[in-house]
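Below is one structure. I have some questions about it.
Removed from the display is one protein chain of the complex; every other protein chain stays in position.
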Amino acid sequence: MMLTFIIFGLLLSGSIAWVTDNKVFAGIKFQAKWVSLLSVLALGSCFLLLVYFSNQNFQQLQLFERVSWISSLNIDYALALDTLSITLIVLTFILAVVCILVSWEEIQEKSGFYYFNLLATFSGVIGVFSAVDMFLFFFFWEVMLIPMTAIIAIWGHENRYFAAIKFFIFTQVSSLLMLVAIIAMAYIHQQQTGVMSFYYQDWLMLDIKIGVAQYLMLGFFIAFAVKLPSVPFHSWLPDAHTQAPTAGSVLLAGILLKTGAYGLIRFVIFLFPQASENFAPIAATLAVISILYGAKMAFAQSDFKRLVAYSSISHMGFVMLAIFSFNEIAYQGAIVTMVAHGLSSAALFSLAGMIYQRIHSRNLNDMGGFWQSAPRMGGFGLAFAAAAFGLPGLANFVGEFLSLVGAFQVFPIMVVFASLGLIGSAIYGMLLFQKTFQGVPLKQVQDLSVREFFICGSLLGLLVVLGFYPNIILGYAFGVFA
Amino acid sequence: MTEIPLTHVLILSSLLFIIGFVGVVVRKNTLFMLMSLEVMLNAVGVAFIGAGSVWQEADGQIMFMLVLTLAAAEIAVGLALLIRMQRRYRTLNIDVLNQMKG
Partner (left out) sequence: MSLLASLPLYPLLSFLILISFGKRLSWVMASWVSVGAMGAAAFCSMFLVNQLSTSDTSVITAHMWQWFSIGSAKVNVSFYLDALSAVMILVVTGVGFLIHLFAAIYMKSDENFTRFMAYMNLFIVAMLVLVLADNLVLLYLGWEGVGLCSFLLIGFWYQEKSNVLAARKAFIVTRIGDTAMVIGLFLLFKSLASLNIAEINQLAQTTISFTSNSMNAAHSDAYWAALLLLGGAVGKSAQLPLQTWLPDAMAGPTPVSALIHAATMVTAGVYLIARMNGVFLMAPEVMNYVAWLGGITLLIAGVAALAQNDIKRVLAYSTMSQIGYMMLALGAGAWSAGVFHLMTHAFFKALLFLTAGAVILALHHQQDIFKMGGLLKRLPVEATLFLVGLACLIALPGTSGFFSKEAIIASLWSSPTAGPSLWWCAILGALLTSIYSCRLFFLAFLGKARFPENLVISDHIETNKLLRGALFILALLSLFGGLVTVDLSSLFSSYKPSVVSSIDSPSWLHIVAIATPFIGIIFSWFYYRRYRIVTDEPLTASHSAWIVFCRNGLGFDTLYSTLLIKPYCFVAKLNKNDLFDQILMLIAWYVRIWRDILSVSQSGSLRWFAAAFGLSLVGLICVVTL
């Protein structure tokens, strides 16, 4: 019940924020940002309490709700959690707070509706991470898509409609393939057992012929590879990231990309182990291409956010490589990379937003020498760029290292190529940092405010803690694959 | 009284309908278009009456009553729109209203 309360609570508090924005009740002026911040914090702590007190072994999926929804098709409303989804939901709550805080001053127009969309996306994402009925999963998959598109299209930058539509079409078309695969799976279940079922645990029991499984796996794979994103389906991402408002970019890079990785692990790998093992060399090749191509493209950009967007493609390549190497070490690496990239890319996009607010440009050529006037911002910029190029001591290193060590056991040659991405990441990381903070000071900018310092400081703190003590995640998320 | 054959009625009705249709298509003035629409509706009415008298059924006349009511309602809405159009665009040229252009 609690989990449902959290998911719909987010939606509900979003609606409350929308309705009560800038209205006075009982002498208190309601502001959407406060309403949403407080509700996210409250629901986030609810979630932690739920997990803490549930006394269940989350190494396996633990069912929380199962109610019949559309009985004629045997569709249930079913939610379950395991360590993987708990890790990602906690990440979602952390970044939700970051998203609200970075929008604090940036969003002035239609702020009520904005926060509604933001919270609706969170609710969709948490639904995606916890749904175990595939129809419900698909439902939440769409729920998180639409408000996100609205955020880009309404509060984005100059080219927002194009970017929003591109984002929408890419995701929508790919998820249609997944829908076909979902329906086919339900149908196969009916053939084998006589009843239709969309329930994940039922599907795990199915015995699917490898030829069919190959196609169904591809249906899921493409949907998640677009979301991840992997070359050659990545091109929605730079546009969407660049045009989205700061919180939109944080949300996209920090969480939405992780739904792709989550889907790959939970649905592609677990539902079709044999088929995905056959497919692994191709997927790993795509991953390596993503790593190198993303790094190369990032180097060529002159737009701060676009550069970070391409670096995300590169980083998510590591995740995909790790996932498809069927190796426990690599899985751990994939999870740490997911969390670490969520934090570090959120941090870089927040930084981009802060710079944009000061100089109203995202162009690296308009920046330079900011260290002089804003040393604190420079320090954080350096730390976050360092996280992006995998400096040991920050969380990204642990993730990338484990991913590559694990993958090396299976695909040594590919990992050698993937490691070249480390050089590429150093090149674009240095470029990003030096173009922004070093060189001749072109403009004087204000240093970080307390709110901004809090955002950057807490993200950096998390990165450092996870960098030196990744067992917080590893010890927890580990059991999923055991 | 000699009966008028149904074919004649139908020919009259089709002629009226075509005249009305051509009127709708070629006239630019919206008022004339509305009038042409009336002609088309009446053409249908003629056809109903003719058919009703052939089969000796009251249905045709009932349908004609319905058409008349419809025409009245339609012309009421149409004229209201016409006045709004005149107010807004200072013309009754229907080609001005092409915002549905693809």
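Per-chain numbering from 1; labels A and B assigned in written order.
The rule is short, and it goes like this: a contact is a pair of C-beta atoms (placed from the backbone, for glycine too) under 8 Å apart; a residue touches a chain by one contact, two chains touch by 3 or more.
Note that the structure is a prediction, hence the values are computed from the model and not measured.
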Candidate in contact with the missing chain, chosen from A:299, A:318, A:349 or A:384: A:299
Candidates A:231, A:265 or A:455 - the one touching the absent chain: A:231
Contact partner of the left-out chain, one of A:46, A:146, A:405 or A:464: A:405
Chain A residues touching the omitted chain (full complex): 231-235, 238, 293, 296-297, 299-301, 328-329, 332, 369, 371-372, 375, 379, 382, 386, 389, 391-393, 397-398, 401-402, 404-406, 408-409, 412, 415-416, 419-420, 422-423, 426-427, 430-431, 434, 437-441, 468-471, 474
Residues in chain B touching the chain absent from view: 21, 24-26, 28, 33, 94-95, 97-102
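By definition in this document, only the chains that are shown with their structure count from here on.
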Whole-Å gap between the CA centroids of chain A and chain B: 61
